[in-house]
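Some notes on the structure that comes next.
Shown here: the complex without one of its protein chains, the others still in place.
Letters A, B and C mark the chains in the order given here, with residues in each chain numbered from 1 onward.
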Amino acid sequence: MSSRPQPKLSTPVGKSADGGAAATTLSAARRFPLDATTLKNYLRQMVLLREFERLGEREFKNGLIRGYYHSYAGQEAVGVGLVNALDLHQDYIVDHYRDHGHMLLSGMDPMRIFAELFGRANGVSKGKGGSMHMYSPENHFLGGDGIVGGGISVATGVGLALKQQQRDGICVCFFGDGALDTGTFHESLNLASLWHVPTAYVCINNMYSMGTSLERHSSLPRLVDRAVGYGIPTEQVDGQDVWATTEAAERIFRKVRKEQRPYFVEVLTYRYQGHGIHDKPLNYRSLEEETAWHARDPLKLLSDHLVEEKILSLAQIEALRAEVVAELEVKVEEAKQGPEPAPEELMHDVTL
Amino acid sequence: MSSRPQPKLSTPVGKSADGGAAATTLSAARRFPLDATTLKNYLRQMVLLREFERLGEREFKNGLIRGYYHSYAGQEAVGVGLVNALDLHQDYIVDHYRDHGHMLLSGMDPMRIFAELFGRANGVSKGKGGSMHMYSPENHFLGGDGIVGGGISVATGVGLALKQQQRDGICVCFFGDGALDTGTFHESLNLASLWHVPTAYVCINNMYSMGTSLERHSSLPRLVDRAVGYGIPTEQVDGQDVWATTEAAERIFRKVRKEQRPYFVEVLTYRYQGHGIHDKPLNYRSLEEETAWHARDPLKLLSDHLVEEKILSLAQIEALRAEVVAELEVKVEEAKQGPEPAPEELMHDVTL
Amino acid sequence: MHEALNMALREEMERDPRVVLLGEEIGPYNGVHYVTRGLFAEFGKDRVMDTPISEESFVGVGVGLAIMGQRPVVEMMRMDFSLRAMDQIYNHMAKIRYMSGGRLSVPMVLRGPEGPGPNPGLTAQHGQQLSVLFAHCPGLRVVSPSNQYDAKGMLKAAIRCDDPVVFLEPGPLNNKQGEVDDGDYVLPLDQAEIKHAGEQVTLIGYGASVALCLQAARDLERDGVSAEVVDMRSLRPLDMGPALGSIRKTNRAVMVDYAWQSYGPGAEIVSRIATEGFWDLEVPVQRVSGKETPLPYAANLEELSKPSVEEIVAAAKVTLQRQ
Partner (left out) sequence: MHEALNMALREEMERDPRVVLLGEEIGPYNGVHYVTRGLFAEFGKDRVMDTPISEESFVGVGVGLAIMGQRPVVEMMRMDFSLRAMDQIYNHMAKIRYMSGGRLSVPMVLRGPEGPGPNPGLTAQHGQQLSVLFAHCPGLRVVSPSNQYDAKGMLKAAIRCDDPVVFLEPGPLNNKQGEVDDGDYVLPLDQAEIKHAGEQVTLIGYGASVALCLQAARDLERDGVSAEVVDMRSLRPLDMGPALGSIRKTNRAVMVDYAWQSYGPGAEIVSRIATEGFWDLEVPVQRVSGKETPLPYAANLEELSKPSVEEIVAAAKVTLQRQ
């Protein structure tokens, strides 16, 4: 389908149902001011997310991690732009299973995430949850989820609770393009719109639902066009460019907070790895396509800018990466030291 | 909500997603030629549907009918316009629980429908199904259904089967405005659009989902606006005017048949009785509103025209009504003669 | 029973502002089965929320409210419709506590009528007794009251419970009258109870089938048979104590259940009796259940499909024949 979103974001820019000036273009976004410190910090975060997955996949292959592993690699600008725009003292995140990046950005200790992936008692969920099931109330991270679309109604309830409790926070719900095919997405948007729920529904459109490309699972290739039936603003955002995601996130979340209304955001990005660790993406997508997306790699776009602007040198960026990796290796080792859960943990936490 | 559809159909006329000239207005429809014989036949059918419900409710109060009773009264022009536009030698109907009218129009014997309502062995479903669960393969009527939205995916499968079997027929699926709140509606439209399923999805918008008015259950008051996310044509039709429903149905079904693509139709109408027989509608809607809709009663609109055009006199119309009632009374009596199902029927038809 | 349930909801809503109700037609419409009658007028639209027909998602909304510290009580107009919400019930409501290693809890109540009643003619999709679908799921508490007194105390306890509770209201008893204790009392959610003392045979039920057992006990009395009636009250966790204790005395049991017999709640209860009570049983446990067919519409078939007092009496006598 020719209208399928391409890396260079040839798709018409998102238009907002409420007519608001919600357009986000690369140029527009580039005008969005982010100072050197922020940009350096963002680069560090992106590197953290990318390297975390590299180490995680390594440990999976080493046999320390079992079952499912869904890498966030390639989508870093989405999390960095959106999660940094939240105030997690009052705001909440409800996520799906591709959740490592968002957990790191919400301030959870990588050691405890690794420990959970290793199935250790010092893991986020005492080793009982695994990759898809980590929750950190302290960090206002209310879980990954293994059921596609399963968190969308929960996030609607979280937003409703904030409203009922007259708190200032909002809820952000992350899910993939495949989740738009689940009925609960549509039910939930209708409820959120009727009840004025302060939840931002963020679809991370990485062009594939497992091995199924957008045009093979979605009747319309622009997902914003599938979310217009609820009288809530919708918008398409370039997910490769951290200026774009930051600008959009700050503006959108402010609006959700102020107006106490839901918002639908489609962020266009790409996952570099297979759907899960065993999946070979070249079975269903082309090397050309992958290369085109890598040309707009979110870390590359940011690094290039930092170098151009002489904020950081290539050497400094390499040093930063090495530093992050070193820190993560320490976390991995620490996590490995964790004990396996005590046998009696099997029956704990089922009910009180 | 001011934009709520009013009897006089003040809502902007439906626009078709595929840009086709799908607009239906009273005037436009009135230009649609229906000869005297057809009109007389349609009046007779409308009277049949209206009187059937009157007798049915009478027998419910007499204790012959138990459980649920959902009257079709007020919606006659919908069924007459749409079902007559089908060729039930090849086309199929999948219905919801407000199904008496559509069963009559698909040619099922009123006696057997009454018998089913009386729970007799000579009923459509041997007395086992009841009001919501009658099926007549011979008449290509594939059932009412008690689950809101439950038939929408089934109708998608029926349309797909016609396509797989390379038959000419199409499928028409009837459901209410409340069904748009069920996820399966949205899942099914996505599937139908992806797979080019020749099913027409007909939402009978009678302004209420049980006691809940449109604007209290639907985030957008125009239901066509909630079905635009699937790349299939959508259209709003005046359901009080049989010219309008006929014109729209013939044009739409022709298109579905020819192009082998789904279509979404919102027919605006009103149910006169409560949701079910025990429901008192004035608890949640005004007498003014009811009166306004009765002013555009589908039988009245047609009768008035027939009288104006001197096709029938008021006396003849009364005679016709009396004749229909007399015929129905015979059916009621015949149905009453039916035996109750044999006890062994309890365990028959569960599996082979 | 709806007065008791209504009173429980009102009292808990007055006591705790975190208690909010969600469900179809529970607002201005006042609820199809009267359980929420008057609550919309009293507490307003923010605490008594009408929902569109979106069962999966408004159960999920309940889960979201609960993990945020609200106390949602979510009504299924009929429990049959919870089939639409099974993913939220099994994979979220029931599991979030465990999947989070105990960091989150889901203090939520899912309630609604099950089984063939109150009115007849509910037919195949509206009168099912699906209790076992909930009872099988670790992480849930599943209870069902058999009278007004229990209904009120158990619903209040369910609302105060920090675990997710599925509260199965016996449809056939929904319109059963009987004065209601207006005291502020709660009852345990995990205790079975002897509802009628007897010596010779133990009749076991839960929810609506307890009423059948009690009637059967009265009829058996007339025939000189003394039957004890045990109300399980909770299906998850199961409290086998009273039933096993009774069987230690009577050495005979009849399991009575509105659900389809195969794989119904009675199956687990009978298997527990047959293993833990093995040495006390003198004869096989008898089972009286709903017939294994979708609920038929015809009056005579619908009657045949339900467990009857006559069947219970007959089954009890069978246990007494072989001595």
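Everything below uses one rule, namely that contacts are C-beta pairs under 8 Å (C-beta built on N, C-alpha and C of every residue); 3 or more make two chains touch, one makes a residue touch a chain.
Predicted model only: the values in this text are computed from it and were never measured.
Across the whole complex, the hidden chain's contacts among the shown chains comprise A, B, C.
Residue-wise, the contact with the chain that is not shown comes from A:Arg120, picked out of A:Arg50, A:His102, A:Arg120 or A:Lys163. Check B:Leu43, B:Ala73, B:Met103 or B:Leu142 against the missing chain and you find that the one touching it is B:Leu142. The hidden chain makes contact, of the residues C:Met76, C:Met99 or C:Leu244, with C:Met99. Remark: the omitted chain is touched by one listed residue; of B:Val78, B:Ile93, B:Ile170 or B:Leu191 this is B:Leu191. Annotation for subunit A: contacts to the undisplayed chain at residues 65-68, 116, 119-121, 125, 127-133, 145-150, 178-179, 181-183, 209-212, 216-218, 283-284, 340-341, 343, 345-347, 350.
Listed by residue number, the positions of subunit B touching the unshown chain are 92, 94, 123-129, 133-137, 142-143, 145-147, 150, 152-162, 164-165, 183-184, 187-188, 190-191, 194-195, 348-352. For subunit C, the residues touching the chain absent from view are 56, 80-81, 83-84, 86-87, 89-91, 94-95, 98-99, 123-125, 128, 130, 132-133, 135-139, 235-236, 238, 259-260, 262-268, 270-271, 273-276, 278, 281, 283-287, 292-294, 296.
Basically, only the chains that are shown with their structure count from here on.
Chain centres were defined as the mean of their Cα atoms; on that basis the chain farthest from subunit A turns out to be B. Inter-chain centre distance (subunit A to subunit B, centres taken as mean C-alpha positions): 45 Å.
Subunit A and subunit C have centres, each the mean of its CA atoms, that are 42 Å apart.
Each of residues 52, 54, 56-57 in subunit C touches at least two other chains.
Contact of a single residue of subunit B with at least two other chains is seen at positions 181-183, 216-218.
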